[in-house]
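With one protein chain removed, the remaining protein chains of the complex are shown where they sit.
So, chain A:
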Amino acid sequence: MKNIVEFKNVTKCFKDFSLENINLQIKQGYVTGFVGANGAGKSTTMKLMMNLLQADTGEVKIFGMDYAGNEKEIKERMGFVYDSNVFYESLNLKDIRRIIAPAYKNWDDKTFYNYIKIFELPLNKAIKTFSKGMQMKASLAMALSHDAEFIMMDEPTAGLDPVFRRELLDILQEIMEDGRRTLFFSTHITSDLERIADYITFIQKGKILFNDSMQNVQDRYALVKGSIDLLNQDTEKLFIKTERSSYGFQALTNDAAEVKILLGDRVVVEEATLEDIMFYAKGAKHQNV
């Protein structure tokens, strides 16, 4: 399986925040969800991907190429949807098209107008009058009109109403159907990912905690519930974080199989959602997620 994006030991330091030693692969033809709390480094990682920021150390490769000397070629094949509007807000879509279309060799007007129709977007209204959902659709229409192979979306579902969120996820599923496109999108609404993501990348405090297939994540992680007397030094090593109460304990493990062997029927093992993982990983004492 080919990697569309590859980060090798990428580090980027800011005054009050840093991304450390990021290793990341995005597989071609799949949807990769990028999760993490606010301020965990999602946007910074995406900016590094778009070359809006440059890494202090390490290597960022897109389509197997470095940005140095290949910037145009890489961006020709990339589409972007940001969490805030980046289009000139006093312009209407017709004018925005006149600015963006000539930038791409592969731009296809027919596709563009087709998506405008499907997304029910007005051509003659200023972007500033658009709702968040409409702005998002406009960005997506632009990305699809130049036949981007890799589409990067920063928080596309944040601030959308539930109906439109479902609609968007359907659209995304549809554009993924032919298997030529790769989608990477960040969100903290983890239920969206459970619906469409094939791979999950989890970032916390500037570090990638895991980068794995959805199936593996669901197999490995589990919520374990049992009585307190089962907890000892050995069993606690199996858990990322343990919460104790008077009724017993509840813990997150990243080795569900081992828990089942060691503790068997004495505990209840439940499927962990991404939200559970995010929540428990946040307060974890040891970061061997």
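Throughout what follows, contacts are C-beta pairs under 8 Å (C-beta built on N, C-alpha and C of every residue); 3 or more make two chains touch, one makes a residue touch a chain; residues count from 1.
Criterion: contacts and distances are computed from a predicted model.
Look at the chain that isn't drawn here: its UniProt entry, checked against "ABC transmembrane type-1 domain-containing protein", "NADH-ubiquinone oxidoreductase chain 4L", "Permease" or "Ferritin-like domain-containing protein", names it "Permease". Touch with the chain that is not drawn comes from one residue among A:30, A:63 or A:80, which is A:80.
Of the listed positions A:6, A:20 or A:95, the one in contact with the omitted chain in the full complex is A:95.
Annotation: of A:51, A:111 or A:273, A:51 touches the absent chain (contact as defined above). For chain A, the residues in touch with the chain missing from this view are 47, 50-53, 71-76, 78, 80, 82, 84-88, 90-91, 95, 98-100, 102-104.
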